[in-house]
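Input: one structure, supplied below.
A single protein chain has been removed from this complex, and every other one stays in its place.
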Amino acid sequence: MREVIRSNEVEIKILPYQQIIIRGNGNSEFNNTLNKLFKLLPPTDNLRIVLNEEMVLSKLSFDQWNLIFIKEIKEEKLQIFIEKLNKISGILATNFSDAQIFFQIKGQNTYPTLNKLTHFDFRKKSFKPLSAAQTLLARIDCTFIKFDDSILVSCNRSFGDYLEDRLIDAVNF
Amino acid sequence: MKELKTNSSPFVNFNQKISFLFDGKKIFGFKGDTIASALLRNNINLVGRSFKYHRPRGIYTCGIEEPNALVQIISEYSEPNTRATIKKIYEGMEVESQNRWPSLDNDIGSINSLFSPLFSAGFYYKTFMGPHKSFWKRIYEPIIRRAAGLGKPPKEFRALSSHLHHNVDIVIVGAGLNGLLAAKSLINNNHDILLLDFDNHLGGIINNSAKISSIDNQSPQEWVKSTVEAIEKSKNIKILKNTLVTTYNYINHLIAVEDKHVGSRPSENKVNNILHKIRTDHVILCNGHIERFLSFQNNDLPGIMLASSFEKYICRYGTLPSKEPVIFSNNSNSNSLIYSIINQGYKPKAYIDSRSGENIEPELFDLIRKHDIPLYTNSQIKGVSGGKRIEKILIEDSTGGLSEIHSDFLCVSGGINPDVHLFTQSKGLLDWDEKDLTYKPSKPFQPTITLGSASGQFNLEKVSDEINEKLKIFKNKVLDTKIVLNTKESYQIEKLWEISPHKSSIWSKSFIDLQNDVTTKDIRQAISEGFDRIEHLKRYTTNSMGTDQGKISSINALGIVSDLLDKKVNEVGTTIYRPPYAPLSFAAIAGRNSYEFYDPERKSPIHQWHKDNGAIFEDVGQWKRPWYFPLNSSESMHDAVQRESKNVREFAGVIDGSTLGKIEIKGKDALSFMNLIYTNSFSKMKPGSARYALMLGEDGMVKDDGIISKISEEHFIATTTTGGAATVLGCMEEYAQTEWPNLNVYMNSITEQFATFNISGPKTREIMNKVFPEIDFSNDAFPFMTFQFHNYHGMQIRILRASFTGEMGYEIYIPSKNAAKIWGQLHSYGKDFGLIPYGTETMHLLRAEKGYILIGQDTDGSITPIDLGLNWTIGKTKQDFLGKRSLTRTDTIRTDRKQLVGIIPSNKEDQLTEGQHIILNQTIKIPIPMLGHITSSYQSPTLGHSFGLAVIKDGHSLIGKKAFASTPDQKTIPIEIVKPVFYDEENKRLVS
Partner (left out) sequence: MLIIECPYCGLRDQSEFSNGGEAHVKRPDGSSEISDREWSEYVFIRSNTKGIFYERWVHSHGCRKWFNCVRDTSTDEILKTYKIYDTRPKLKDFKNLVDTPSGEPELGSGNFTVKK
């Protein structure tokens, strides 16, 4: 697996982000717990994200939040986070660090390239920066997080090689 | 090559000569020529043989509507049925004509013409019925069917195509006069717009005829150039040339194919076609009109061409197919053709118009008189004759008198139709216009706007008014475009569909569909046989069912039918034009989802290790799983599996079970939820223990199985089969969300987070002690069906004592990123104890020896837990679980249901095969009652003979009885029905 791919005004980077999936009902106990642990107030609107320098927290549906650590943290610390979250019976926190692959894609041709592989509408009016979406990319379930100058694409680890090959193919053809 | 003194065209480069092969013969054309325009330059008009009768056929049109000139492009993966009228030539291109043997000039198949009375309407239904059913296989299929047809399918091809999705606000289809004007009025508007045209030169009618003299005081070509430049500069409009919209789906979803190698050989490492999939809010159809032909005797002979196409060859390609053609028309659209020919310094040999003199435009009269062109008004062509080209034309004048003209070229115009294909694909409705004698778009079904001749508005001087009116909703710029015409005309037509021949015989033919060889006689016959509904008639005669969908002829058929039935055309109705508008190649449809990308592939975290160690892979769903690990290239699969199986039973083996589904379930009501989802009861289970469990559908049939680990009353981990992972998670989510939303429970898939290694065999405990020295693996500390969490080098792992082989074993769950490390350690410590890796085939063999079922192999969606003898999995005291009530349905409590049993051959040398039927009789006499079939069968190295699992009627009570397995050659193998467990029935090896 290559770390960085640059071609035709597209740059693809594979990133080793850690991730926790947090399930819950979004009530005040839930919000307080997350806020206390991560110093981030979970977004209340679907598909919105909040972020600081260490992590990105996105709300993917009414009972699911994804917490991505954009700065690496120690495995033990991650385990402690998960244990603390799981102490509350209305919350299920699952370590997803080994379950997904992250591709950071940027450059002028990012969206035309991705549109070779997905029907998804990336236009600003349909998909605003700092929001998330779950959809199909090259027929694989993926999650997109859109930033101002890049997009973060994640998919299940087992599809990693296939998606990487498809992305390289889409960039070059 | 014909040298034409006035040939000029901005679209053809006359300085660049190009040669290509047509039926092996070298032909010259120019850069920018189509195959057809180059052939016409060389005075070649015979280009193919017809579908049924093998009649000689020529180039009939100059565009995508072409019914005849279909060729095979040998130099492009042998692409068949390519329209010679739009395919551009390039140096070294190889083209072959179709449906002829041995050659185009001498075609043996033309003998079919002699049998033509046989091939009349409905001949498919009539001819191929009798006299005996063997005729289909021996005569019709090999001989008659081969004689009919178009090109040959390519044997081997790999065209590179890709897909591209678009999301826009407006799509404008067609960049002719109307499309360009519409786009111009929307320049820098705040809508995202795609402007599509299938030509590489935008302008449409402006390029194709001499109708327009000037636009906004500019020459038409200058106007096109400046307009296109302005559109290209606009931020909101993207132009796609060489892009044909083939499909207009529901919710404004369009499919278009872009040809990326127009006029050049397809590249082997660049994309040759792009399939555009476009989603838009609005569609503006400016795709123009199509001229139709007329039916008269021998109207298919080479040398006959549509009038507007002839003009297009002059204006677009700078070639004159004939210097003095005869023109036959019933409408004003062909006026500009006469103007164009005269412009070239020639004149038509005669002009025949079915309209009476007072209906013909005075300007046309003046032109004809001025140039002294023989004029026949109120006259018709009764028929033409000739061999491989027309020679004579028979004219009936207004008085009924007949005269004959010698000519080798005839231009025909039967009127024009809006190109309504895309509009009707979008489910828009049409209405008949009695004045213009054509169907026009009436009521759109989607947000579709039609402009110009595509909307039935044939007056070129009124185009900007129409655009201003119809595009108001987009707040477009108001246009005031001044268009001056060369031939003053407002479209005028007189009804004429078919001219009956002067003398008719059973061999005389007036065609109504050139591509499918349907004659007007076929239509009469179909109606007389009762097929008078238009949809029936279409299918019975195959009229307009060719790849051209009758673009130049389907309306004529409606006219003829309406006259025959004495009904209005509107009462006859139309058939629906279906996508695609024109054939598109499978390569374009497949795009990159082919070959290596055909299906997404899933790989285990230690896939590379398997590859490095010579694993042969098996596809399990999308997963690549090691099937077996041959020792070397000479070890067969059978030998490898026998060796692996024996090794596990004697020492130890480990299989990569990472593909198994894993689901984490947690919440206050997790226990109640699990009790509802699975047959088993988990209430009395101690935390830290695990249980084999079944999941049923509501119909009571087994859907999946797995091991449920209970962490606490509120926290579980379930495993599923590899193939059932998505279904089981989906089922849990469905019930949690829809049926029991009151239950507080969440579930996450952890399949990808953890790798799973299943190690088993008598030496397992010793190996585990070495790899995990800090863990106590003794039977008391770690009994069967319990699990423990451990910290291993800073990461949390889980070890479950369970087995799918019948030997004592453990399942190790490790975070994926570090899985390779532990896998490596298992092997380095296990080597001394005889540990080997094994694949799925050995796993299947071992589990079958133990009598463990495999979901989807021993079950097929019609098997209950009771049928499997797994009654013990059912929590009897539970109020409810999925499918519980179905287990007492009348159908599920039958005693003669197919039930799982074991079978062994009475004669130990006999081999059983999966799928063999179980019967009670030794000799087979068809029909024979069947008890059931073998679901799993293997050669057991441990037992020393073949054995199997089978589902057979009333199987449980047949245990101990003898029966037979049938073989494909109708022999039988004597078998014994036994309990479905062949190894360690007491589970001693499992629990010790």
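Annotations for the structure displayed:
Which chain is which? They are A and B, in the order written, and residues in each are numbered from 1.
Note that a residue touches a chain if its C-beta (ideal position, glycine included) is under 8 Å from a C-beta of that chain, and two chains touch if they have at least 3 such contacts.
Worth saying up front: this structure is predicted, and the values here are computed from it rather than measured.
Touch, as defined at the top, links the missing chain to these shown chains in the whole complex: A, B. Taking the complete complex into account, B:F881 is the one of B:F511, B:Y581, B:F881 or B:F964 that touches the chain left out.
If you put the hidden chain back, the residue from A:N31, A:N109, A:T135 or A:S150 that touches it is A:T135.
The missing chain, though absent from the display, is touched by one residue of B:K225, B:K388 or B:R533; that residue is B:R533. The residue touching the chain not shown here, chosen from B:D366, B:E571 or B:D832, is B:E571. Think of the hidden chain as still there; on chain B it touches residues 249-251, 253, 279, 424, 427, 429-432, 439, 442-443, 445, 533-535, 570-577, 698-699, 730, 733-734, 737-739, 741, 879-882, 884-886, 888-890.
Although one chain is not drawn, its touching partners on chain A can still be listed: residues 46-47, 60-62, 64, 119-120, 133-136, 141.
Please note the rule applied: only the chains that are shown with their structure count from here on.
Averaging Cα coordinates per chain places chain A and chain B 33 Å apart. On the side of chain B, the complex with chain A involves touching residues 160, 162-167, 192, 270-271, 277, 279, 592-593, 596-597, 600-605, 623, 664, 666-668, 714-715, 744, 746-748, 750-754, 794-796, 815-818.
The part of chain A that touches chain B in the complex is made up of residues 21, 23-24, 63, 75-76, 79, 86, 89-92, 94-100, 112, 115-123, 126, 138-140, 156-163, 165-166, 169-170, 173.
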